[in-house]
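Beneath this line is the structure, given in structure tokens, with notes to follow.
Only one protein chain is missing; all other protein chains are in place.
After this line comes chain A, so read on.
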């Protein structure tokens, strides 16, 4: 393994992660603002972003704490939002499972939606890459994303409520997730899975936060796999 290959993989990842700055920064600022408005002090807001480093669940926790939910409910619900991370972990395991425990711990700590989505797309496009190249690519994607999450959270917490609502920062997260989704809709099976995910998640929106999403995701994965099998049989006929 030459170091130039590793360097190339790292910088390719860096370039692929760079666009997410545009949404990570507003999203992080918004979390800082939301946490401060909910009454958390600076250390507590930064504690969330550094120790949890998972935007959607951080927002869920702060939202529930604003509603004075019991501690155990705050924990269960916000962790349920992160259950998808176990699926990300399983999906990255065939590519990164052979790495050292230390490397896998770093991969796990930095496993945000954007890093996962970029990495799995890259590994599936070029599965023959070495483990070191795959890790370098992952580190590259995380570099423009994860440290900026801390910095922008800090900026939001310090700026407080000075940012006007007209900036619609609340919609930075949905736009990020949707922007990752478009390029991932590669086949009819992917589109079918996405449609089932939307339908079930909306139908089960009355369930406690995170639970409906989990059921929707399992139903959608089953749909994608089944449609793929049907299409493969149709093509073989």
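The definition used in the following text is that a contact is a pair of C-beta atoms (placed from the backbone, for glycine too) under 8 Å apart; a residue touches a chain by one contact, two chains touch by 3 or more; residues count from 1.
Quick note on the criterion: contacts and distances are computed from a predicted model.
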Out of "Hydrogenase", "Pyruvate dehydrogenase", "AzlD domain-containing protein" or "Thiamine-binding periplasmic protein", the chain not pictured bears the UniProt name "AzlD domain-containing protein"
Answer key for A:8, A:42, A:83 or A:132 versus the chain not shown reads A:83
Residue touching the undisplayed chain, where the options are A:33, A:107, A:136 or A:154
A:107
Given the contact definition stated above, which residue among A:147, A:160, A:208 or A:222 touches the chain not shown here?
A:222
Chain not shown, touching residues in chain A:
19-20, 22-23, 38-40, 44, 47-48, 51-54, 56-57, 61, 63, 65, 68, 71, 74-75, 78-79, 82-94, 96-98, 101, 104-105, 107-109, 111, 113, 116-117, 120, 124, 165-166, 168, 170-171, 173-185, 189-191, 193-198, 200-202, 205, 212-213, 216-225, 228-229
